[in-house]
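The complex appears here minus one protein chain, its other protein chains still in place.
Chains: A, B and C, in written order; residue numbering restarts at 1 for each.
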Amino acid sequence: MRISIHKSAMTMGKNRLEAFSDGVIAIIITIMVLELKVPHGDEIAALLPLVPVLLSYVLSFVYLGIYWNNHHHMLHTSRTVTGSVLWANLHLLFWLSLIPFTTGWMGENHFAKLPAATYGFVLLMAAMAYWILQQRIIASQGEDSILKKAIGNDWKGKLSPVLYVSAVFLAFVSQWIAVTIYVLVAIMWIVPDKRIERVLISNEA
Amino acid sequence: MRISIHKSAMTMGKNRLEAFSDGVIAIIITIMVLELKVPHGDEIAALLPLVPVLLSYVLSFVYLGIYWNNHHHMLHTSRTVTGSVLWANLHLLFWLSLIPFTTGWMGENHFAKLPAATYGFVLLMAAMAYWILQQRIIASQGEDSILKKAIGNDWKGKLSPVLYVSAVFLAFVSQWIAVTIYVLVAIMWIVPDKRIERVLISNEA
Amino acid sequence: MRISIHKSAMTMGKNRLEAFSDGVIAIIITIMVLELKVPHGDEIAALLPLVPVLLSYVLSFVYLGIYWNNHHHMLHTSRTVTGSVLWANLHLLFWLSLIPFTTGWMGENHFAKLPAATYGFVLLMAAMAYWILQQRIIASQGEDSILKKAIGNDWKGKLSPVLYVSAVFLAFVSQWIAVTIYVLVAIMWIVPDKRIERVLISNEA
Partner (left out) sequence: MRISIHKSAMTMGKNRLEAFSDGVIAIIITIMVLELKVPHGDEIAALLPLVPVLLSYVLSFVYLGIYWNNHHHMLHTSRTVTGSVLWANLHLLFWLSLIPFTTGWMGENHFAKLPAATYGFVLLMAAMAYWILQQRIIASQGEDSILKKAIGNDWKGKLSPVLYVSAVFLAFVSQWIAVTIYVLVAIMWIVPDKRIERVLISNEA
């Protein structure tokens, strides 16, 4: 019983944490479009330089959609929010907030080598931040952590950082290898993650 | 009963999907105003070039208001959110997020031909994305889909893309034909859509 | 009973309308600060030109705070949201969304005559939009409208537009008269509006 009181007091409002994270991600995903600067001319030639910016925007939009979706599933397993979960969450939002910058830089420089590597570096840091947040939530749930069961061997979570690191280095060989890796990782994640859903079902059953 | 458990686990929080969509639409509708760049002079001459930007802003504001309103009604019929509904929704938000760009481009170029056509193209893609989302929700509701009954023959939803396609091509004849079509489609939608409300009433009765 | 079904179906989610309006007002109040452009120098001389921009920002911040507060109280009296309330609300948000523009223009031009008049014009239109929304809500509440009782003779609501119109014209005599009027109207409203609260109390008693 001491634990349950402790828990209820430690909870700092999962709903408010979710709402705040949703707000920040919604703003990040939307202000990215501000990098699509309105061109001055009105001919097709004025639009062409924007094509790489648009493509990098699409890629980042998908990534942020994936993060928003997985973030939701992860918090769904959780009832309480401890201080360390809160800061791990802010840490994740910090790296996500840099995505508009790296997206714009990569797009404006037509996927040049260094911007492409930097883009991967921020994805890598976001993936690490996500992993830390996951560990903090598992720790807060104690021994019978639903989330721990749900993620299983977490092969996607383990493979992604490895791929990002490779991409960061391979970008200096050819940026297109790096960009291809980013696209493949996105496709890998876009397939809805049934793991948590499955465990939730068997838990409710 | 198996289905009901399945459904409850599949639901990824309609409220959170609504809140996220509301957030993104609220941000889109508001950052559009940033295209109204503060002029440097303080005479009436400094304001005049902004008139077309303001007019295109009004048009897009109305369109986003319509989307927000209809989006609400559509989700109102739905209890559960599957993975495919989620991605169909993000797809819709993606096209809506391009509206500030096409609005600014059309406004700054005083409704020139190519920007006016591009504006219509994004409206067309948004309409298609809306239609896809509608189909995904109907599919998720199974045979007795309330939404399916509610939209009926969906003449507005079918007519709009045809009109947008016409406008995109007619913009190269005269941009004013295109703009007139955009205004007419907006008026057509602004009339509150009683269909879903009506079916909801008869369902509750 | 037919009415109650009708009402429940017509309601388009007051909570979602509130949340959307809150989101838009929160974004408006925050992006206004983007007009405070970061100066390039690092001496006091670099800051001085920003003083009028900051002052106009403070004034608009207070106005948006007042609108947010009163908007909340007004919707508090309402259970249902009809289509016309929805569009009247979007109409209000439209005029509020122009405040960052007029604020920036007035600030950057050190409260010049035309920008000061334009600022008042948008305040006037927002006040009219607020009044229209109020009428739509009263109409939707029927004969026993709580809101109607609550606003009483609504002297503030009637006086404000008169003062704004005066300010718009007097700005061409001296912008400082206009600005003084804007400040006085803000002070008049900042005094918390006890009317609705009072009626709510007597209604609950």
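FYI, a contact is a pair of C-beta atoms (placed from the backbone, for glycine too) under 8 Å apart; a residue touches a chain by one contact, two chains touch by 3 or more.
On a predicted model such as this, the values are computed, not experimentally measured, just so you know.
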Omitted chain: which shown chains does it touch?
A, C
So which of C:I27, C:L123 or C:A186 would be touching the chain we can't see?
C:I27
Those residues of subunit A that touch the unshown chain are 5-6, 8-10, 12-13, 16, 19-20, 23-24, 27-28, 31, 34-35, 83, 86-87, 90, 93-94, 97-98, 100-101, 104-105, 108-109, 112-115, 118
Which parts of subunit C are in contact with the chain that was left out?
18-19, 22-23, 25-27, 29-31, 33-34, 36, 38-44, 47, 58, 61, 65, 68-69, 72-73, 76, 190, 192, 197, 200-201, 204-205
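The rule we apply is simple: only the chains that are shown with their structure count from here on.
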Would the interface of subunit A with subunit B count as same or different, where same needs over half of all numbers used to appear in both copies?
different
Express in whole angstrom the distance between the two chain centres, defined as the mean CA positions of subunit A and subunit C.
37
Residues of subunit C that touch two or more other chains: which are they?
none
